[in-house]
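With one protein chain held back, the other chains of the complex are shown just where they sit.
Take a look at chain A:
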């Protein structure tokens, strides 16, 4: 496949699928088939992108052939393509799972088109190389998630949605303000160009203010301490297929943006920004896991664990060494797979007992040994028991922490890991080991499902559990990929070079090419950008 097509495909395919789905609005069966085909194609295109990026390092697409920093840039480096691959995989798994688990009324109100819209927003956010575009993709993703969250209009859903919508809109407003201020300060929004300009920015104070604005905006979306309250209030309310894809992908878009911003843009004042990140990482881990321990409903426990694990992902970023960053990336890969899987399994438990409360369920080890095994694998992987994927992710982070002499954060990570194990054991003991409550046996349903329903529910869980075990078994190769990704993230010059091939020219003599659409000798027309664009006030007064 052509490299440029590969970069745009993860955005274009969900868009096309969504458009086709709208024509099949009336037929539920057709929508299911088209949705599944669309998600499969997305996963395939993401795999192709990953292979291409592995060979060519950084792929750049200047949309409409307007050169950066003027046009819209799509960039696929290792991190982006890994994230797109995971998004494709989760989209596929959840599409299969939703075939049997989403009720017909939700499908007829547009579940499948919204899911494709969500995947488009997520992939767009991973691939864009421009801050304002990132904002737009965030909003695409948010709008889709708002509607998916409220689809069905049950009491809990509406109440959770108010909190989710409000906090996400506030973070969008902060993000927009940050975009305004960064444009005033530097006169550009292209990330590569920004990285170049922020390096030699005269006023460190303004850069720190900008860093904090972006930290609040992305931190809210990533559900870090103290901005995480919307997550446990809302993630347990929608149908399981929806929560699973939210749990897997949405907060990770925030984490991805944080990694992008704090490896590419704000790297001048590490002592301040990355130390603050380290503090936040520690607090996030601790509050998340303590919240989880206090809960008695499966999906609420799992939601609090998302918060706790965002802390691990930030820990690697905050330590900012190649090994620690590789640990973060390994952790993200592992976490998305395991967390989505745990939510899918919780759906099967709720399906059988019609409740997610720990007191209402039990005895599944006897009646559903396969489900119990699959849950055990994922739960132990989440807690970091060897030889599953979580162990290697945490081991790398802790090695990175020791190497960077961050002993305090290493201690926090280890204790939180132990508490996670405790919390997972609690679910295991309550759901699978303890005998089923009397009334639950009579209320039990979901046992007489047909083979095709079972295949659609168990298939994705089996696939994701296999991947978890696979990442553990192939920890070496995955580690190599993570280290290569971390090195690429720390090599900002390569990113800038890929997006702005003639940036030496712009650095020495401010005369970038002004694109004239359809004009082949456009490269000869140079103008001084300062004349075209009024000098930002904030800088001249310095």
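Structural remarks
One rule holds for everything that comes next: contacts are C-beta pairs under 8 Å (C-beta built on N, C-alpha and C of every residue); 3 or more make two chains touch, one makes a residue touch a chain; residues count from 1.
Quick note on the criterion: contacts and distances are computed from a predicted model.
Note on the omitted subunit: UniProt lists it as "Na(+)/H(+) antiporter subunit C", one of the names in "Extracellular solute-binding protein", "Phosphate transport system permease protein", "Carbohydrate ABC transporter membrane protein 1 (CUT1 family)" or "Na(+)/H(+) antiporter subunit C". Residue-wise, the contact with the chain that is not shown comes from A:143, picked out of A:3, A:63 or A:143.
Contact with the chain that does not appear here is found for just one residue of A:12, A:28, A:169 or A:283, A:169.
Note that of A:12, A:181, A:290 or A:421, the residue touching the chain absent from this view is A:181.
As for the chain not pictured, it touches chain A at residues 132, 135-136, 139, 142-143, 146-147, 150, 153, 155-156, 158-163, 165-166, 169-170, 172-174, 176-177, 179-181, 183-184, 232-234, 236-237, 525, 527, 531-538.
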